[in-house]
Each structure stands twice: as C-alpha cells, then as structure tokens.
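What you see is the complex with one protein chain gone and the rest in place.
A, B and C label the chains in the order they appear, each numbered from 1.
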Amino acid sequence: MSLQDLYQEIILDHGKSPRNFGELDPYTHEAEGFNPLCGDQVRLMVRIADGKIEDLKFSGHGCAISTASASMMTQLLKGKSVEDALKLVDKFRKAMTEDGDHGDMGELGCLSGVREFPNRVKCATLAWHALKSAVTTGGKVTTE
Amino acid sequence: MSLQDLYQEIILDHGKSPRNFGELDPYTHEAEGFNPLCGDQVRLMVRIADGKIEDLKFSGHGCAISTASASMMTQLLKGKSVEDALKLVDKFRKAMTEDGDHGDMGELGCLSGVREFPNRVKCATLAWHALKSAVTTGGKVTTE
Amino acid sequence: MEPGTLDVSSTRAEFPALHQSVSGVPLTYLDNAATTQKPQSVIDSVDEFYEQDNANVHRGVHQLSQRATKAYEDARAALANWIGAASDAEVVFTKGCTEGLNLVAASWGGSNLQGNDTVLVSTMEHHSNIVPWQMTAERTGAKVEPIPITDAVELDLEWLAARLAKGGVKAVAVKSVCNVSGTVNPIKEVARLAHEHGALIVVDAAQGLAHQKVSVQDWDADFVAFTAHKAYGPMGIGALYGRKALLENMPPYQTGGGMVRGVTFEKTNFAEPPERFEAGTPNVAGAIGFATAIDFLERVGVEAMARHENCLAKLAEERLSEIPGLKIHGKAKHKAGIVSFTMTEAHPHDVGTVLDQYGVAVRTGHHCCMPLMARLGVPATTRASFACYNNTTDVENLFNAVIKVKELFG
Partner (left out) sequence: MEPGTLDVSSTRAEFPALHQSVSGVPLTYLDNAATTQKPQSVIDSVDEFYEQDNANVHRGVHQLSQRATKAYEDARAALANWIGAASDAEVVFTKGCTEGLNLVAASWGGSNLQGNDTVLVSTMEHHSNIVPWQMTAERTGAKVEPIPITDAVELDLEWLAARLAKGGVKAVAVKSVCNVSGTVNPIKEVARLAHEHGALIVVDAAQGLAHQKVSVQDWDADFVAFTAHKAYGPMGIGALYGRKALLENMPPYQTGGGMVRGVTFEKTNFAEPPERFEAGTPNVAGAIGFATAIDFLERVGVEAMARHENCLAKLAEERLSEIPGLKIHGKAKHKAGIVSFTMTEAHPHDVGTVLDQYGVAVRTGHHCCMPLMARLGVPATTRASFACYNNTTDVENLFNAVIKVKELFG
C-alpha cells in the first residue's frame, strides 16, 4: 500500500478545497462528529424538505481524509432522498471496513485506499456517521 | 540450616508446655501482639512495682517459635528491673536480625537458628515487642 | 498413569520454574492458589511483544502502535470469548481481581447503594470481596451482611433465599471457588435467587478461572472479577466482566488518559465502556500474556485440568486423613483441587516451615479469609492447592513431609 493510493489527487484536492464547507442557513437537522483521538471535529447541517436533502454543509477541522470524505459526501447527497442517503451511508461504511467488492462507488472509490490504513477509517467515516445521526436522531455523535 | 537447629528440643518443650502461660491478676501493664500474616496472637500482662517486673504472664496462640520465645522471655525477665528488661529486649531483637556474635544469650541462644529463617523472625520477636510496648506505652502492638 | 486425562508430564515440561531444587530436594509446588507457575508460552508471548511490537496503544498512527492496539484488543476478544461474554465491550482489563472488585464496589456500589440497602457477602469471601463493600457501605450508608456457611463450608442457600425474600438486598457477593476450602459454589443458583429478588450477583472468580469452565452467560452473572496470575498468566493483569447495560450506566472509577472524550477545566466527558474504566496506559504486555494463558487453558483443557486436580486433592485428603490429629477443613460436596488442614501438634506456620525444608511449597495463614478462619475456629490453616502440572509424586511428597511434622512435634 502506498501513500499515493491513500492520498489520491482527488482527496488532496477535496482536502485542501472542501466543497460545501461553511454554515448552512436555514437548516433543519444537524449533528457533530468528534474523533477525540486525533481531534477531528465536524459539524454537519442539513436542510430536509419532503424527505429530500435540499442542501447540506459542514464546518470544523480535520485531517485530509476526513475533510475530503465530508466534502465528497455533501456533493453526493445533495438532492438525494433521506432514504437513499441512509443507504449510501451504510454502503460507504461497509466499503470502508469490510473486504470484498463493494460495487461502483463512483468518486468515493478514491477513498478505498483507506481500508488499508485501519486507523484512518474513523477519519473517513466521521462525517457519514454525523449525517446518519443528524437525519435519524438530530443529535450529536462522536465517533471514536 | 537444618530443622533440628531451628526446632531444638528446648524450643519444642517450651512450645508444647509454655511457662507462665495464663492470666495474671493483678497486673499493672499489658499489651497485645498480633502477627496478621500467620495469625499469631499474644497477650502479655506484667506487674511492675518499684521499677521491677514482679511477675508476668502471657496468653494467646501462636506457632512453636513464638510460644517458646514468649515462654522463655517470661522466665528470664521475672524479677528483672524494667531497665534491664528493655536492654534485653534490644539485645534479643538484634540477635534475631543482625549477623555477628551477640555474646552469651543463655537459654535464648537456642533461638539463634531463627535468624536463618527470616520469615520466622517476627514470630520469635512478637512477645518481646509486646513487652516493650506494655512497659513503655502500655498499649497494643502489632508486629507484622 | 496419572489421574485425570491430562498428559501431566508433558504439561509439566512447559513450566520452567518447576524444574528446580529447593533445600536440596526437587521442588513440590503446591501453592497454586496463591499464584500458579507460568508456562513458557506465556513468558515468551510477553517477550515477543516487548521485542517486536512494544508501543503504547490508543490507536497511535504508527505501525508498532497499531500492532500493539490490535494485540491488546485481540486479547480482550479472546478473554470475552473464553468466559462467554456477549460482547468484547463487557470485558474491562484491570490489574487483578482485587481491582475489579474495588471497581464494582466503588463505581456500581457508590452510585447505586443507599442507606436502606444491603449487600450480602458470604462468610467464606476473600478480603477483596469484603472490604471494598465495607468501604462503599461507609460512604453510602448501606449495610454489609454476612451470608452464613455450613460446617462443610458451603453457602447456606436456605438462609440466603429467606434473607433475599425479606427485601432490601441490592447485591450478593460470592466467590465461585473458595481459595481455602476448595468449595465450588453454585453460582447459577445464587444468581437465580438474587435476580428473583432484584439483586445483582458479583462473582469473585479469582480461583474459578483455572479450576472451572467459566461462562458468565450461563451463570447469568452481573459482574465477574478475574486475575491472570492464578491461571497461568502474568502478574499485574486481570479483568472485570460486567453486563453491558450495567457498565454503560456506571460512572468511571479511575480517570486520566484513554477514558475521556473531551477534557476542559469546565467539563469532562467520558468514553463508552470498556474504555471508560481503563484509565492510563494499559498493561498491553500483561493482556497479551493473559490471552496466551487462556490459549493454554483451552489447549490443555480446563475441564481435564479440573478433573485431574480434583483427583489429586481427593488423594491428598485420603492420605492426610490417615494422620491422627490432622483435620481437613471444608467438606463441600463440590470441591476444586484445594485442601486446607490443621494439626493438633503443630501450628500451620511450623508446618509450613517443615514442609519447606522438604521442598514442599504450601501456603499457611489466614489466606485473606479471616472471617472464614473465625467461622472454622482456627487462626490459620495449611493449604495445599493443585494445578494441572502437579502429580501423584507431589501428593506423596506432601504426605511424607507432613509425617515429618508429626515426628518432630508429635
């Protein structure tokens, strides 16, 4: 496993210039994700209407992996139904933690290198956990 | 070091048939000695008049070494001045714990084998500590 | 042929410390209830950790730390699996059984007991399952009440059932195997009784781990404390099993690194179990050694070990009973391989010294069970306790040395 596989160009790009970064106003759901071991912190704000994610943004600070993952997630989920979004969360979590073929992950496929760095998996999934928490419980979530 | 050196005939004799064993009435000073690690327990009662140990007895239960040592001590100290008794306590304690020649210890010499069994030293000195405590503080003493 | 179904001589060969002479004769090690010897595999696993993977855990980013973290969590999983826990998160590493029981008494007891509550503690308990409850009682106002035992050193279950029915009991503290009498207590039955009346059961399995196949779920126990060094593992490591729903609602015990989510001078948030209860750098090497000891229990077969040890203990009881004036303490129906006795002629301390001169290592004293000593009416006993590597020669050596005591003091 090489660093180039982990830090693919697209990850570095999203890490440096995250999309949908900032405060969302107004929003209907929010959650915070915190990884106490590396200090990664993400605040996720989501506006849901008619069971659909109209818009979502995130703020906070984190490593390249967690920032890129959050950034790509927001791009991917904007406009999706909550139901589809939750399915994608599960699919992504599985792709990060379980071996085997996880089908076409689109742009997210560039995060597949993370699986080879087990202690970075929490970084990649932090925003996704937060999203799930936001739309299901609307609460705070910590991933450790 | 052999068992025969530790358990000399005279020790076994005192251990089985301790002298001055029982309750003293009246007494002026008392102390209890307790070795929590083996359960040895000795109660020492002393009658002092004019700075002299008129009589002393002990009760309780203990191993052969602690019983014999207490028994011999009572025989030896009866009639002695408190001052001389305390000197003897120190001399005995030294003889039990420090190497070298400790001069003529009389009958007590038969306890010299204890020095080779370091974890039995507390047994041999239990009653002596109690005596010192009885005549100096009049209190309870635990040797561990 | 040795009793039981173990290959004792090959098992024995795994233990370097057994192959030595003391006082000019081969060692007969019968102080296993105090601590067992360690097989080479346990010693080696600790070495290998220090020589190859040594690092602090807590998900450090570098490879040694990743290996150490994995080894530590694998050890937790191995232990959870061996004791039949429902999840790894129910296993908290401690420094030993004593710490586990202190944790329960302080954290669960401190936050769940009040002035009208009672904790029932069996009269045969080890000080480590008595004094922590007394400390918590002092802090909370709760009461600690002894569960009486029979002359055979068995729990008085009728009394227990009646007392539980009277109400007010919040916990029942018992050992699974008695370190003095060898009694194997009916934990499942005690748990059933306790639960029937809304009380928890706190099990001291310090002796249980090496002498019985523990299943916390089969027992239906709420807390179970273990220590590695009495089951072929290293010193300085143990574990506490706690039912998930209980652990989740308990405040932390010790605090510091590794068990927090966030710390400010205003407010500190704690992690989930098991981390919540593991403050500071864990004893990773110890946990690895513990897991290797579990491997050993599994490989040799703890049930075969128990059968073998029981045979030896029975044999020892038979032989020793031939000696006039010698009394065996503890005649429970279910016993593990532990034999305690007293002699009219000689105090246990003297017995121990004589036995030692014949190379026979036993423990003498109150075995940290003073209330049990008081109940038995003795200040101390001499205790021979058997492990998987002991054999009939050890029993004969014990018998012959006790005969020497008889000769010397008789």
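Heads up, the rule we're going with is that a contact is a pair of C-beta atoms (placed from the backbone, for glycine too) under 8 Å apart; a residue touches a chain by one contact, two chains touch by 3 or more.
In this text the structure is predicted, and so the values were computed from the model without any measurement.
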item: Which displayed chains the hidden chain touches across the whole complex; value: A, B, C
item: Identified contact with the non-displayed chain, of C:Gln134, C:Thr150 or C:Ser215; value: C:Gln134
item: Among C:Asn112, C:Thr140 or C:Gln254, residue touching the chain not depicted; value: C:Gln254
item: Contact with the hidden chain (one of C:Gly182, C:Gly330 or C:Pro371); value: C:Pro371
item: Omitted-chain contact residue, chosen from B:Gly22, B:Pro36, B:Gly79 or B:Gly106; value: B:Pro36
item: Touching residue (missing chain; options C:Asp47, C:Asp218 or C:Glu407); value: C:Asp47
item: Hidden partner chain, residues of subunit C it touches; value: 16-17, 20, 22-23, 27, 29, 31, 34-35, 37-38, 42-43, 46-47, 50-56, 60-65, 95-99, 101-102, 121, 123, 126-128, 130-132, 134-135, 144-146, 227, 229, 234-237, 252, 254-258, 260, 262-265, 268, 279-286, 349, 352-353, 355-356, 360-364, 368, 370-371, 374
item: Contact set of subunit A toward the excluded chain (per top definition); value: 2-3, 6-7, 12, 15-16, 36-41, 61-65, 67, 117, 120, 123
item: Where the missing chain touches subunit B, by residue; value: 34, 36-38, 118-119, 142, 144
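The working rule: only the chains that are shown with their structure count from here on.
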item: Distance from subunit C to subunit B - Cα centre to Cα centre, in angstrom; value: 38
item: Residues of subunit B whose C-beta touches two or more other chains; value: none
item: Numbers and ranges of subunit C residues touching at least 2 other chains; value: none
